[in-house]
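My questions all concern the structure below.
Of the protein chains in this complex, all but one are displayed in their positions.
Chain nomenclature is as follows: A and B, assigned in order of appearance, with residue numbering initiated at 1 for each chain independently.
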Amino acid sequence: MEILQKISDSLIALKNKKPLVHHITNYVTVNDCANITLTIGASPVMADDIGEVDEMVSFASSLVLNIGTLNSRSIESMLAVGKKARERGIPIVFDPVGVGATSLRTATAKRIIEEVGPSVIRGNMSEIKILAGLDAQIKGVDSTADEEDGIRVAKILSKKLNCVIAITGKQDIIAKGDQVCLIDNGHPILSQVTGTGCMATSLVASFCGANEDWFVGAAAGIMTMGLAGELAQQSLQAGEGIGTFRMRLFDAVWTMTPELIKEGGIISNG
Amino acid sequence: MEILQKISDSLIALKNKKPLVHHITNYVTVNDCANITLTIGASPVMADDIGEVDEMVSFASSLVLNIGTLNSRSIESMLAVGKKARERGIPIVFDPVGVGATSLRTATAKRIIEEVGPSVIRGNMSEIKILAGLDAQIKGVDSTADEEDGIRVAKILSKKLNCVIAITGKQDIIAKGDQVCLIDNGHPILSQVTGTGCMATSLVASFCGANEDWFVGAAAGIMTMGLAGELAQQSLQAGEGIGTFRMRLFDAVWTMTPELIKEGGIISNG
Partner (left out) sequence: MEILQKISDSLIALKNKKPLVHHITNYVTVNDCANITLTIGASPVMADDIGEVDEMVSFASSLVLNIGTLNSRSIESMLAVGKKARERGIPIVFDPVGVGATSLRTATAKRIIEEVGPSVIRGNMSEIKILAGLDAQIKGVDSTADEEDGIRVAKILSKKLNCVIAITGKQDIIAKGDQVCLIDNGHPILSQVTGTGCMATSLVASFCGANEDWFVGAAAGIMTMGLAGELAQQSLQAGEGIGTFRMRLFDAVWTMTPELIKEGGIISNG
């Protein structure tokens, strides 16, 4: 399939460009996000003080805004840096962690969407449905909504916000207007490690920072995490568990190649 | 022994309920706390902004308050969320990291005890002695006090504060009034990894979030960490060290079963 070739090529572009990815993200998974960004071949920078974010993002090839542990200080920095990134035309990847769980998260997501205008939104089904103004059961920051209507919701939200929507779950859905692809890589064990969603977002930003087609970049980031999860899970021996899995996940992203993507990627039109 | 059966049963209850554990904790070990919570079968959420903690804790089955890296902003959030959790009647597990080392920590611990009222306090001997108003040598946040009088101190403090006291050390002491149990699992290497105390606290909150008997929940969390430490240590091969140990610790919590608890748990009446 043509898209798989494009995803495969996008990894080469990433490795060649080594894009700098500016993150304002949560303090729970920030180390994992920095490491996964380095591991795929990009370069992370984390800076969130209002006094320096404008300057820092001026070097960056893409921006991650992740509201996992938002606070009044970081919200203002996200809005400021987002506007600057928008001016510069670099891709802004938004991870609306736990939107809907609290009014603060919902209000902040709304401001980021309206005042910044993300290029890609990566979330689980519950989060994306909240953004689309639909009902979803929220339990903390975990996804509980089922995946039916996912494609429809992704298309509607993509058109409404004029951005790429990436919904991760059992089957991942990537939509840009009416263009949709479905990714069937991954493994349920990924949901037992904190930060795999955040790391997928960082991978999306790494790919988008080196590729002009952000639909392909989003698909590439999501597929890379899914494939790496499969490889890491398959490597587990008797007695090994989630600690070993987490280490091998980084090994698998580290050893990812265009060939592995073409061989292992499972993608179809939605 | 009857308590061992109850601890074993409490793991089944945890796996069935998958309780949501709200944490306000330090930024040093927060990722480990989130991962250990997921690993045992509960669900972590970290949120500390005063603008959302009330709402977030309304979904939670238990609350962790950990003052490892406290600051003026997080202290107010801890007090607010603690009061809300108290109103809801969910267990509040307090980890007084480094209390006694600075006036701010001591004053904050006092406020949490007086204004919130924890359900369980998990600390090392130095920290618990400070809370009990006794002398203890403090060197940073490490424990240096010896363990004599531990049972007496735990009983006194438990009665005074009407909560479960869990003292971790060479021998762990769990007290609820005059009811005391002693746990002899664990390995000294656990003290060479940062966050094993914090993770024990998160495990206690995970068990208490799914079990009404918080004395049993506290014992279950402490025993799980101790047993996992033993298993991880025993797995080490020549040339392997603390990095491998830390990974295997998560593997061991991941593969913990009611049977392993009944076989390996070493517990006696105090």
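As a convention for this text, contacts are C-beta pairs under 8 Å (C-beta built on N, C-alpha and C of every residue); 3 or more make two chains touch, one makes a residue touch a chain.
Only a predicted model underlies this, so the values are computations on that prediction, with no experimental measurement involved.
Only one of B:V28, B:I50, B:I156 or B:I266 touches the absent chain when the whole complex is considered: B:V28. Contact with the undisplayed chain is limited, among B:A80, B:L104 or B:I156, to B:L104. In the full complex, subunit A makes contact with the omitted chain through residues 20, 22, 27, 30-31, 34-35, 38-39, 43-49, 51-52, 55-56, 59-60, 73, 235, 246-255. Touching residues on subunit B toward the chain that is not drawn are 26-29, 31-32, 68-72, 98, 101-105, 138-142, 192-195, 239-244, 246-247.
Everything below uses one rule, namely that only the chains that are shown with their structure count from here on.
Subunit A and subunit B have Cα centroids lying 33 Å from one another.
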